[in-house]
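Only one protein chain is missing; all other protein chains are in place.
Our next item is subunit A:
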C-alpha cells in the first residue's frame, strides 16, 4: 500500500472510531438534561437517580469522544496537507468556529457540572448540563458544515493564481442545503442512538428486577426504570421518524448533487426510468456493475428515493456508465499521471453500507413500538426476551451511524471535494491529490498501527466500564439533613465530587 491508501485507511479507522462516541454524546446530553430538569422541577427523586446513573455513563463515553476528537483536527494537516492547502481558506473556518463556539462551552460547563453538584445553585447547575447539551449539537452543526462543503461546495470561488479555493460567502456555506439535510439527519440518528441506549439498559434492569418477584424491587422497576424506558422509546420513535424524513431529503439532494453516489448505491450500470431498489444482490469483487445480479427487488423504489417519482420520465436514474461519461467530458479523462480516472466508487461497499444504514436504523426504531406495547398502561414486564432484545438493540444505531458515514464518504470517491454540478468546476479535488507529499508511507503505516492498537485497548476499557457501571444500576440518593451537612452545602465545602 502507498501513502495514499494508508492515509485513507487511517482516516477511516480514526473517524469511524471517533463516531462511536459522538452520537451517544450528542443524544445523551439532552436526555440527561431532561432527566435533571424533571428532578429540579418536580423534586421527584427517581429522576435524580436516573440523572446520576445515566450521567455517569455519559461521562465515561464523553471522555473517549474528547480524546479521539483532537486526532481528527490534527489529521487534516498531518496526512492531508495538500487537501488542507487547497481548502484551508474555506474549510478551516467552520472547524475554528466549532472550537470557539461549541467545544469551549461543552468542556468548560461539563467540568462545572461534574464538580459543581453541591457548589452551584440547583438551577445554575441544571443550566450547565443544558449548556453542554446545546453545545454538543452546535459542534455537530459546524463539523457537518465543513463536511457538507466537501460533498457540495458552495459559497466559494477559485483563484487561478494560487490554484486554490477561496471563501466567497460564509453565509452560503452555513446555508448549504446539503448541510441542512445532513444536520437533522445526523442529530436524529444521535437521538436514536441515545434513546436506544437509555431504553435498552432500563429495559434490562426492569426485567431483572421484576423477575426477582421481590416487592421493593418490582416497585423500583415500576417507579424508576419504567419511566426511563418510556423516555428512551419515545425518543427512539421521534428520532426514527426524523432520521427517515431527513434521510429521504438527503437522498434527493444526493441524486442532484452526487449522481455517482446514488448510482453506485444501487449498483446500476445503465441509466433507467423506474429503477428498482434491490434488497439482495450478488456481484464479484472487480468493482464492475456488469457482474452484479439483483435477486430481490422492489420496483421503482430506487427512483423514488432519488427523484420522488416511482415511474415515468421524472423517475430517470443515471447509471455509473452515464456518470463516468458525463464526468470525463466535464472534468477530465485522466489524472496528472496520465492514468484514466474511474468515477465509480467502490460498488460493494456503497451498496451494502447504504442498506445496512437503513435496515439497522429502521430496525431499532421499530423496536421502540415493541417496547411501548410491553409497557402499555403502566405495565412492567419480566419477559426475559424483552431484556435480551433491549440489550441487543443498543449497538444497532451505532452501527447504522457508522455505515451511514462509510456510505457517504466512500460514495463521494474518487473525490475528496466533490464538484458541484451547478457551481464552479474548478472547486473539486481528487482524493489522491489531497494526501501529504512529505510524509512517507512507513510513517503513515506506523501512526496507523499505533492509533489502531491504542484505540483497540481503549475500546476494551471503555466497553468494560460502560458495562460495569450499567450493571451497577441507579445509585441511592443519600440525605443528610443534619445541620452540619446543611451548613456544608455552602461554598465552604471544597469537594462534593472527586476523581
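Keep this in mind: contacts are C-beta pairs under 8 Å (C-beta built on N, C-alpha and C of every residue); 3 or more make two chains touch, one makes a residue touch a chain; residues count from 1.
Assume contacts and distances are computed from a predicted model.
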**Asked** Looking only at the UniProt record of the hidden chain, which name from "Amino acid ABC transporter permease", "Tryptophan synthase beta chain", "Cytochrome d ubiquinol oxidase subunit II" or "Acetyl-CoA acetyltransferase" is the right one?
**Response** "Cytochrome d ubiquinol oxidase subunit II"
**Prompt:** Among A:12, A:59, A:218 or A:269, which one is in touch with the chain left out?
**Reply:** A:59
**Item:** Touch with the omitted chain, as defined above, among A:5, A:45, A:166 or A:273
**Value:** A:166
**Complete:** The one residue from A:50, A:110, A:228 or A:427 touching the chain left out of view is A:110
**Item:** Given A:280, A:296, A:325 or A:450, the one touching the chain that is not displayed
**Value:** A:450
**Complete:** Where A:98, A:266, A:322 or A:409 are the choices, the one touching the absent chain is A:98
**Request:** By the contact definition given up top, give the residues of subunit A that touch the hidden chain.
**Result:** 59-60, 63-64, 66-71, 73-74, 76-79, 81-82, 84-85, 87-93, 95-101, 103-105, 107-112, 114-116, 119-120, 166-168, 170, 212, 436-439, 443, 447, 450-451, 454, 458, 461, 465, 468-469, 471-473, 491-495, 498-499
